[in-house]
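Left out: one protein chain. Kept in place: all the others.
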Amino acid sequence: MLIGLFDGLFNGISIGSVLLISALGLAIVFGLMGVINLAHGELMMLGAYTTFVVQAGFKKLGEPWFDFYIFFALIFAFLVAAGVGVILERGVIRYLYGRPLETLLATWGVSLILQQFVRSVNWVLAIGIVIFCLLFFGSLWIVQRRSDFDRIRNWFVLVMLPLSLGIAIAVGNILSQTYKLAVNQPWFGAQNVDVSAPRWLRGGLPVGGFQLPYARLFIIALTIICVIGVYQFLQRTAWGLRIRAVTQNRSMSSCLGIPTQKVDALTFAIGSGLAGVAGCAISYLGSVGPNTGQNYIVDTFMVVVVGGVGKLVGTIVAALAIGTVNYLVGSGTLAILTAPIPPLSEFFTFFATTSMAKVMVFALIIAFLQVRPGGIFPQKGRTVDA
Amino acid sequence: MGEKILEIEDVTVSFDGFKALKNLNFSLDKGELRVIIGPNGAGKTTFLDVITGKTKPTQGRVLFKGKNLRSLKEHQIARMGIGRKFQTPRIYLNLTPRENLEITCNQQKKLWSTLFGKPKSAERQTVSGLLETIGLTANADLPASKLSHGEKQRLEIGMLVAQSPDLLLVDEPVAGLTDEETENVGNLLLALAQSHSIMVIEHDMEFVRQIARKVTVLHQGSVLCEGNIDEVQNDPRVIEVYLGQEVEHKQGAGSRE
Amino acid sequence: ANSPTTESSPNGTASPSAANVSTAAASGDGIKVGILHSLSGTMAISEKSVVDAEMLAIEEINAAGGVLGKKILPITEDGASNWDTFREKANKLIDEDNVVAVFGCWTSASRKNVLEVFESKDHMLWYPVQYEGQECSKNIFYTGAAPNQQIEPSVDWLLQNKGKEFFLVGSDYVFPRTANTVIKAQLAAKGGKVVGEDYLPLGNTEVTPIITKIRQALPNGGIIYNTLNGDSNVAFFKQLQGAGMNPDKYPSMSVSIAEEEVRAIGPDYLKGHYAAWNYFQTVESAANKKFVEAFKKKYGEDRVTNDPMEAAYIAVYLWKQAVEKAGTADDLAKVRTAAYGQTLDAPEGKITLNKNHHISKVVRIGEVRDDGLFEIVYSTDKAVAPLPWNQFVKETKGYSCDWSDPNKGGKYKSA
Amino acid sequence: MNPATDAIASSFNSSTAQKPVLQVAGLNVYYGESHILRNVDLSVTEGQMVCLIGRNGVGKTTLLKTIMGLIKPRSGAVTFAGQPITLKSPDKRAKLGIGYVPQGREIIPRLTVEENLLLGFEALPQGRKNHQKVPDRIFSLFPVLKTMRSRMGGDLSGGQQQQLAIARALMGNPRLLVLDEPTEGIQPSIILEIEAAIRDIIATTGISVLLVEQHLHFVRQADRYYAMQKGGIVASGTTSELSQDVIQRFLAV
């Protein structure tokens, strides 16, 4: 019984910490900036792919090095995801501030593109994209300085977009004709790629009758570190205050002398970078493939909503709570516990599969929101319903 | 004294321990025009929040036409005949001023009557008349988001008038209006006062002098004093906490440096 | 324009497409066939390589002179992992493009959806993946395994070699659910025991609850019978190892994990687990050697081949033989009749296409090796004849299928 | 009127040959296709208080927003302290020393009063250094902010928010203070204090003020006035030359 309880708790925390580490970046990007980033999952996926690449590199270096590749992978995953995040913010999101529902649609487009990107990226595509960006954004950068830019913007896009696209495609075609397989072969392809943990992360710590997987323990530790880091950053540095100010009132913040563009880019970079770290972490639990990110996105949003938006503590509590409930229901533990009361036990048995547990958790969340519409830690005060 | 339209009995509102209203007692006669003044943060807006159901009192009762409002939702209170203009203008930005007025003018606020009812021609006339009164005829069919601050203020006053509730709660109606407009609004309120009960909150003392009959001064969540405008203006406590004196204050400000 | 038969890469941006086909067809020197698989969505992971194999076969045939002297012109459509899209595209291939055969589908769900299209239009689909059986359509040729050629023998083998207690894990869709129904009936008949079963939605990777259930149901070890498809497998095996449940105590038998999947999961996590198929890349035969070499030459040294790819590859060859025997590609009834009894020296060994539209195949069980390929630990002596209707399940016991005889058809009571 | 301030004002007036802090020339501003500001010229000299008057909706706020950089003009130039700033973003302008109190307060609602005030430091050239405190002079000018320092900005009453907005602008020690109806919703006694404080600040630090105001009382404190009508400046001059009668004309219909 005691073991069972401990087991339940550990597994609940395990699931919860995966939810939490993937929700952390979202708590910043969505909770603070108000951007519904549906590409968050794809940023995680990029983190996971980065881990794969780093791992492949270290495999070549051989044994002692391979054991430590994970730390480099974490750093690179952060950087790659943060970099893509900045591009995303500069290229798309910044036109959409204050229109959260539109960010949702745009980032959905981005997530489709990223998914297809990892499937089909090869040298031709990579070079094509670089050429396109140089042409299009280069000219945009030049034209942007004109004072009548706002008026000619649509026309500019109408002309430059097909033009740069055409040139990029032409170059790509020439390349693929000349070099064939060497440039045409996809880097990753549509298949999943394999990320193996260093030896010390495999297996687990035996406790009583069962075993605490090292990968889970590692993720729990990583989550704790990230949470503390994020908390310190937001509460203790001037940047935290700036971020909160900018996201609540962009134009006034800029009138106060806050460089809003820098703040936006930085915030988004950190949120995305955390997604990258989460991606690295989950690559030790699940698959790394084009669809990897999709599996996490809805769950992480639920965590943020249930926790109360903009509240880090809420996100933490919600992640752990949802994780535990999910585990207790899905593993049938509740059904066993309620065995003395047959109807109740039958009820829980019906929900004791992974997919039906989701149904149950959703029902519970809706019920919970009837009592606390604002989440576990709701926002209070005059402005809430103003 | 006539019939009471509004009675506030011993109302306290506290936000995390801070008491914005403290054992407030207040009553308003039917057909009365009352001006409420008081320092910033005295609790005037909170007072309106309590009446309109936006905030529930921590303690005490609010009676409107003798009925306790505690268990009613905002829209139910509004349907009983309480209308409100907010301190900072709140209008529907994606509707035109005309549509803004039409919506509030509609007296059938139930779901089905809104769906199937047709606007009466009398209502349309009221709206046209009001647009002229508030000086927005020229802008009547522009989206309201394009109005300037002062125009929005006037539109919201118009919406309140269109709603024609039994009790009008008007929070700082002339902030940001020109003197001329201020006077117009004053006249409008005076005209309305013949058939409605009105509570006005304002800091513009000239305007207060124009319309005031009886003035209530709120301070720190309770009534400091009540009386006609002259009594109130000369009350030393009101001068101390609210009106101030030019010379005295200048010294005060100077000495604080 | 990129003729589909030239060296243009199927991965590049310039994919073979319908663009130039109509002109070719008009000039009468080509035979149009449809390729209908998911190139996007969850199933792209698996189906993409099946397309590769089909294109390889077509290319080889064309290089060798084509069919009836004409080139095969493949028209590729994306089913997008969406059953509805599969239907739409099947309709399009048949009605708009006038193809004479379609090679396509992976999941049983997509097959069930297009089945009606092919039947109502009396057309022809070649389906290359092992499946759950309980179906025998006049308009489909099944080149993958029927349950008695994969699932049933693997269960028998487990009962003999590994134990009696089974935990069934599967993805939440028709193939695993039906397969498990079949397995339960078989175990009941042969003295095995199912101690638990659970399903994950396709794509789900949170497997902790399932692992707990397995440990609770099988505290002292036992067999995990795995019908998970796609991504979930990765999570499942990684976390199985994390939980300390090793193949010596918890051997698993998978029917949807082949060489490609092993690479994606990582051989480190799978070593010692089992899979049942009819073909492994490690099968030793001249035909297989040729197939593997050709495939690697076209798609890269690091690629591997697997059972569904092989089944797709031979599907094209079987169709070609049938067309040549019938002397026409357009008269589908003739092609169908001509197909019965076709044999082929396939990479998996000698195979025969039966009158029940399924193939007689050798059954093999493999154990994952260090290099990610399979060590074949068991194989039947000869090809096993396919039985689409399951003989353990009460409802279908005693039924057979024979399309060569108008009186028998898809489901008849055989003695 | 106070003779002392008059003296100060006129002493500044007499030296108006000084360089202008802010200069706006030929400004044309559109919202979409509607032409709001037409060829607006305006300048504010160092140490001066300039008042912009006009009826509702003539474009006063629009002008101030353009000066702050919140709206891009279609043509025309804005120069601050001799530097062209037409193409600069608002935060750069704030760093150069323009402090802005917008119409409608624009408090950051979910930050505490203290945090809102600390944001005022962002305008300082080196930005906010860590652990910088709100100076006492702010709290002595607006004592209510001190008692409310840990409350959310959005929870304050309207007048308190207005005071907070002014205090926040003062935190950055601006060279030019741009005020859009700063006394709206503030109780009379505090209006008097704010007036006094602004005059005091001008006198002691020599900053300039550009003010939009409906309160005639406040308007008369200014050195110069600009009168706007339908998006254009129709009159300007020193306030001393402006009779009560003329002011009325521009504020009345």
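Every chain is named by a letter (A, B, C and D) in the order it is written, and numbering of its residues begins at 1.
The definition used in the following text is that a contact is a pair of C-beta atoms (placed from the backbone, for glycine too) under 8 Å apart; a residue touches a chain by one contact, two chains touch by 3 or more.
As a convention for this text, contacts and distances are computed from a predicted model.
Undergrad: For the complex's missing chain, which UniProt name, "[NiFe] hydrogenase maturation protein HypD", "Phosphoribosylformylglycinamidine synthase subunit PurS", "Quinol oxidase subunit 2" or "ABC transporter permease"?
TA: "ABC transporter permease"
Undergrad: May I ask which residue of C:E60, C:E88 or C:D268 touches the chain that does not appear here?
TA: Going through C:E60, C:E88 or C:D268 one by one, C:E88 is the residue touching the chain not shown.
Undergrad: Given that one chain is not shown, which residue among C:S49, C:T143 or C:T178 touches it?
TA: C:T178
Undergrad: Could you tell which one of B:K22, B:K65 or B:R124 touches the chain left off the display?
TA: Looking across B:K22, B:K65 or B:R124, the contact with the absent chain belongs to B:R124.
Undergrad: Contact with the hidden chain only, please: which chain C residues?
TA: On the chain C side, contact with the omitted chain comes from 10-11, 13, 15, 17-19, 39-40, 76-78, 80, 82-85, 87-88, 91-92, 95-96, 107-109, 112-113, 115-117, 120, 134, 172-174, 177-178, 181, 199, 201-202, 395.
Undergrad: Could you please point out the chain B residues that touch the chain left off the display?
TA: 52, 54, 73-75, 78-79, 83-84, 86, 90-95, 99-100, 102-104, 106, 109, 111, 114-115, 117, 119, 124, 128-129, 132, 137-139, 141-142, 159, 163
Undergrad: Which residues does chain A use to touch the chain missing from this display?
TA: Contacting residues on chain A, toward the hidden partner: 30, 34, 36, 38, 92, 95-96, 99-102, 104-106, 108-113, 115-117, 120, 153-154, 157, 161, 298, 301-302, 305, 309, 353, 355-356, 358-359, 362-363, 365-366, 369-370, 373, 385-386.
In this section, only the chains that are shown with their structure count from here on.
Undergrad: From the C-alpha centre of chain A to that of chain C, how far is it in Å?
TA: 34
Undergrad: I'd like the Å distance between the centres of chain A and chain D, where a centre is the mean of that chain's Cα atoms.
TA: 44
Undergrad: So the centre of each chain is just the mean of its C-alpha atoms; given that, what is the distance between chain C and chain D in Å?
TA: Chain centres of chain C and chain D, defined by C-alpha means, are spaced 75 Å apart.
Undergrad: Can you list the chain B residues in contact with two or more other chains?
TA: Expected reply: 15.
Undergrad: Give the residues of chain A that touch two or more other chains, as numbers and ranges in rising order.
TA: Within chain A, residues 381 contact more than one other chain.
Undergrad: Of all residues in chain D, which touch chain B in the complex?
TA: Against chain B, the touching part of chain D is residues 2, 31, 34, 55-58, 61, 103-105, 137, 140-141, 144, 148, 151, 155-160, 162-163, 181, 184-190, 192-193, 196-197, 200, 214, 216, 248, 251-253.
Undergrad: Which positions of chain D touch chain A when the two form their complex?
TA: Listed in rising order, the residues of chain D that touch chain A are 68-70, 72, 74-75, 87, 89-91, 93-95, 100, 102, 106, 108-111, 115, 118-120, 122-124, 127-128, 130, 152, 154-155, 168, 172.
Undergrad: Can you check the complex and tell me which residues of chain A touch chain D?
TA: Residues 145, 147-148, 150, 237-238, 241-242, 244-245, 248-249, 251-261, 310, 379, 381-383, 386 of chain A touch chain D in their complex.
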